[in-house]
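Once you've had a glance at the structure underneath, I'll fire off some questions.
With one protein chain held back, the other chains of the complex are shown just where they sit.
To keep things simple, chains are lettered A and B as they appear, and every chain counts its residues starting from 1.
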Amino acid sequence: MTTFSVALTVVLAIAMLGAAVLAITGRSLPIAILAAGLVSLFASVLFLLLASPDVAMTEAAIGSGLTTFLFFFILGRVRGGENG
Amino acid sequence: MAQISLATGFLLILIGFYGALTQRNLMRMIVGFTIADSGVNLVIVAIGYMHGRTAPIIDSTLPAGEAPARIIDPVPQALVLTAIVIGVGVTALMLAYAYKLYQAKRTLDISTFTELKW
Partner (left out) sequence: MVSALLLIALPLAAAFLLGLISNRHIAYALTLAAMAAGAAVSGWWVWQLGWAGAVPVDILTAGTAPPFAINLRMGLAESVLALTITLTGLLAAIYLKDTLLAIGQRAMAVVMIAVMAYCGIVLTRDLFNLFVFFELAAIATAGLILLSDDALALGAGFKYLVVSQIISALLLVGIIFAYHGTGNLNIDGMAAVTMGRVGGSLAIAFFLIFIAIVAELKPFPANGWALDIYESAHPAFSALFSAAAGTATLYAADKLLAIGGPAFLPMTTGIGVLTFLAGNILALPQHNDRRLLGYSSIAQIGLVLAIVGQRDILGSAYWFVAFGILVSHAIAKAGLYFLSGMVVERGLTAWAALRARPPLIFAFATFIALLTGLPPFPSFYAKWELAHALAANGRLTLLAVILFGALVEAAYLFRWFGYAIKRAVPEQKLACAPAKGLPTLVVLIAGWALAWLWGRFSGQTNLLMGLPLLFALAFLVTDRLPAWVNNTLAIAGLVAWFALTWQAYDPLRMIFAVIMLLGGAVVLLASYHVHGKRPGFYPSAMLMYAGMAQLLLAGNSFDFFAAWEVLTVGSYFLILRGKDSEPHALSYIVFSLGGAFLILAGFALAANGAPVMPLGGLARVPAAVAPWVFVLLAIGFMTKTAAIGLHIWLPGAHAEAETDVSPMVSGILLKAGLYGLVVVLLTMGRQRLGGIDLTHVLLWIAALTALLGNLMAIFQEDSKRLLAYSSIGQMGYAQFGLAMMNHLGWLMALMFVINHYVYKSMLFLAVGGVAKRTGTREMYRMGGLITLMPLSFISVLIGIIAMSGVPPLSGFGGRWIFYNALLTSDYRLPMILVFFSGPIAFLYLFRLIHTIFLGQLKDEHRRVKEAPFWLMVPQMIYVVILIAVAVVPGMALRRVDEYMTRLLPANGLTWDGFRITSDYGYWDPMAIMIIVAVIFATLFLWLLFLNRKAQWVKQFNIAYSAERPFRPETTHFAWNFFAPYRKALGFLVQPLATAFWDTVTGSLHAGADFARKLYTGNGQTYALQFLGFVLAAYLLSLGV
């Protein structure tokens, strides 16, 4: 079990880092925001692996869900400036 | 496992800050900060993890008496919950700023907000 969780951790880590780099360097802003949401999602899975289920739930809901929603909400109102 | 998470957390912080400080678009900066916040949260949780132990939730499988010997440190989890919420609060505030600044300036380029200097 533990080797499986270690392997899963490594995979998640790589995925998170990849998503993070995508968020920073992605050419279009919606992609970047979604990538950031993805980082949060992977993080919440990692929290589960680190024996913190409540944190995982909170991170998934707030970090992933709410934050991404807020981003798109504002993005809708600043159309025209995101490529500045 | 905790070490991997710790390392990942630090890397996320670095990536997040790098993005925040090199991108000129306000929204991208906020995205960068979000990533950095996730990284910080990961670091905190990783510190609390102890190998071979389980989540600090007392239920039928984990009676209160055995808890101290079998759970990971619960304090960092409490801290991280607070930190997540504060993080989203600040993100929302920054987004509000982005909105207001766009309304006032019609641009989201931070290098143009330099009227006040020296």
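We adopt the following convention: a residue touches a chain if its C-beta (ideal position, glycine included) is under 8 Å from a C-beta of that chain, and two chains touch if they have at least 3 such contacts.
This is a predicted model, so every value here is computed, not measured.
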Response to the item:
Visible partners of the omitted chain are B
Response to the item:
The one residue from B:M1, B:I15, B:V31 or B:I44 touching the chain left out of view is B:I44
Discussion item. Under the stated touch rule, tell me which residues of chain B contact the chain that is not displayed.
Written reply: 13, 17, 20-22, 24, 26, 29, 33, 36-37, 40, 43-44, 47, 75-76, 79, 82-83, 86, 89-90, 93-94, 96-98, 100-101, 104-105, 110-111, 113-118
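Heads up, the rule we're going with is that only the chains that are shown with their structure count from here on.
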Worksheet, complete the sentence: In the complex, the residues of chain A that touch chain B are 2, 5-6, 9-10, 13, 16-17, 20-21, 23-25, 29, 32-33, 36, 39-40, 43, 46-47, 49-55, 58-59, 62-63, 66-67, 70-71, 73-75, 77-78, 80-84
Worksheet, complete the sentence: chain B contacts chain A in the complex at 1-2, 4-5, 7-8, 11-12, 15-16, 18-19, 23-28, 30-32, 34-35, 37-38, 41-42, 45-46, 48-49, 53-57, 72, 77, 80-81, 84-85, 87-88, 91-92, 95-96, 98-99, 102, 106-109
